[in-house]
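Only one protein chain is missing; all other protein chains are in place.
When the chains are written out, they are named A and B in that same order, and each has its own residue count from 1.
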Amino acid sequence: MKNKSSSFYHESFRIFRKNKTAMISLAILIFLIAVALLAPWICRYDPDAQVLKDRLLFPSAAHWFGTDEFGRDILTRCIYGCRISLSVGIVSQLIATVIGYSMGVCAGYFGGRTDDVISFLIQLFSSIPFLLFAMALMCALGSGLVNLYVSLGLLTWASTARLIRGTVLQIKNQEYIQACRADGGSSLRIIMKHLLPNCIPMLIIAITLGIPNAILSEASLSYLGLGVPAPTASWGSMIAGSQTFIRTNTYYSLFPGLCIIITVMAFNMLGDGLRDALDPKMHSNGGSL
Amino acid sequence: MTEALLSVQDLQVKLFTEKGELPVLNHVSFDILPGEIVGIVGESGCGKSMLASSIMGLIDAPGKIIGGQILFEGRDITKLKRQQLQEIRGKDISTVFQEPMTSLNPLMKCGKQIEEAITAHEKLEKAEVKKRALKVIKEVGIPMPEKIYNEIPSHLSGGMRQRIMIAMALVCHPRLLICDEPTTALDVTIQAQILYLIRKLRDETGTSVIFISHDMGVISQMADRVVVMYAGEIVEKAEEAQLFAHPRHPYTIGLQNAIPQLSKDQERLQDIPGSVPMLDHLPQGCLFSPRCPYADDHCRKEKPQITVFDHQEVRCFNAGTGGIDHE
Partner (left out) sequence: MGKYILKRALLAVGIILCISLITFIILDIIPGDVVSAMLGEFASKDAIETAREQLGLNVPLPMQYLNWLGGILKGDFGTSYFQHKPVLDLIANSFQYTLIMALAAYVVAIIFGLLTGIIAAVYHGRKIDRIVMALSVFGISAPSFWVAIILQIYIGLRLGLFPVSGVKSPIWWVLPSLSLGLRYAASISRVTRTSMLEVMNQDYIRTAYAKGLKPWRIIFQHVFRNALVPIVTILGNDFGSLLTGSMITENVFNIPGIGKMLIDAINRRDIPVVQGGVIYVAGICVLVYFLVDLLYAVIDPNIRLRKAAD
């Protein structure tokens, strides 16, 4: 297996482009990211400012999604919640992937004792009841965005590590890697220059499919009051706040929920599409690199 | 004249892809008589496997039979419904596939896989079914049938697995056996054994065999009659002895010359220059013309039809003119 050539990604892109669902998901996500980045400029209202005379208004021209019990515009808070969710999803998964890749590569490449220890850690972290520990960690560290990044990143690296380890074990014994070693290539160089490119498709898919879980986790934690601190807008905490008004102001629970669903679905479908596109078996040129 | 067991008449199969309609089989016609072995030879991509699939009724999207008929004992099987095809497959017409490693269910015991073939078509007592399965395992030359009966395929060697496949194919006494490159994935020594087995079974049971291969050497050992295919068309058809003594189509000549022979003083292996055309870039005129050493302008512009020379059918403008030197 040589390093992935540009024709491999070319072919992947071609397959991806034909997948309507994946393309739509990509469009939705680009839209959401744009909205999240441009939030301060496109929002009419301040997400945290309480306007008590406008409490619990139904959706109208002035407030497309209505207002909450403090008179805050729900649409604005949804947009700011999007910033939170996207950042938690992306950053925590970047952390998890970096840890996962490093651990997986070391376990697979160096083998022996290193592999034993890392494999045990992978097993350990896979067995940890995720939500429980996320809660415990957030309790211990306190609410906050950075704590969320770290907690979620620390708890989800194991599956990536396992995948990478498997891949590295497979290609470690390919002849050209042996040749590099015989040539006196340093381990770090081999890892970065030769192993990494072969792992990239897998890493892309791992991140893309890890993000929706991270977003759902953040929503659950915020729902329980353990995510981002009030009054910061988060979809989860908004839904928690809406529970008291369920019967009368159902829209209050509906909109943040729909935001979560759309974002998570988009990432999931994007991930599925990427997985199909990057699968060498689906390539018409026989998957040759 | 004996009635043909299978008569393929003007068969046309196309692949409907995003690149357009690709002709996989083009006006293919040939007959098989009861008890004979017909060898179908050609390079990869010539449509041999598609032919086998068509006869079995296993062509699925994006492929489709768009013309011609396949008469099996007088019945056109291209027009049969799924239910009727199911009854024929495995019972009247069976197939042995190329890859014994992957063509058997890795988790199911061999005995059970053979029994399935029986119970799909006949209502018998369980004990009777087992008896027949063991019998056919023995007939394909496997020692210790009882033991193999209880094994799963991953415990068996390639040669053994192929014998199991043959057993599975023959257990209902089909009148026609299609062997699609059955020995290509096997070692040369095992290959010889399997070929011998197929011939022996034909001799004992009178089953007709379609033997598909890209290897002229194997074809010459097995076939009574030979059909040579190129890019979805039949280019030559003749009795085996005649074909090998007097090949008329340049492609056949090329294939023959490519067989390494100990008797000749060869410095290099001869091959046919060029490669099989892609289905979406078929040449105008004769499909073989780009690679043919005898091709002239006429060949490149017009498509040759089949002409008959002394019971030998060839699709070539220059075949009978004596202008082709083979040897």
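One rule holds in what follows: contacts are C-beta pairs under 8 Å (C-beta built on N, C-alpha and C of every residue); 3 or more make two chains touch, one makes a residue touch a chain.
This is a predicted model, so every value here is computed, not measured.
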From the touch rule at the top of the page, work out which displayed chains the omitted chain touches.
A, B
The one residue from B:L5, B:V41, B:M56 or B:C110 touching the chain left out of view is B:M56
In the full complex, subunit B touches the hidden chain through residues 56, 58, 86-91, 94-95, 97, 99, 102-108, 116-117, 120-121, 152, 154, 165, 168
Would you write out the residues of subunit A that touch the absent chain, in ascending order?
120, 123-124, 127-129, 131-133, 135-137, 139-142, 212, 216, 219-220, 223-224, 236, 239, 243, 246-247, 250, 253, 257, 260-261, 264-265, 268-269, 272
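Here is the rule we use: only the chains that are shown with their structure count from here on.
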Per the C-alpha means, the centres of subunit A and subunit B lie apart by a whole-Å value of 52
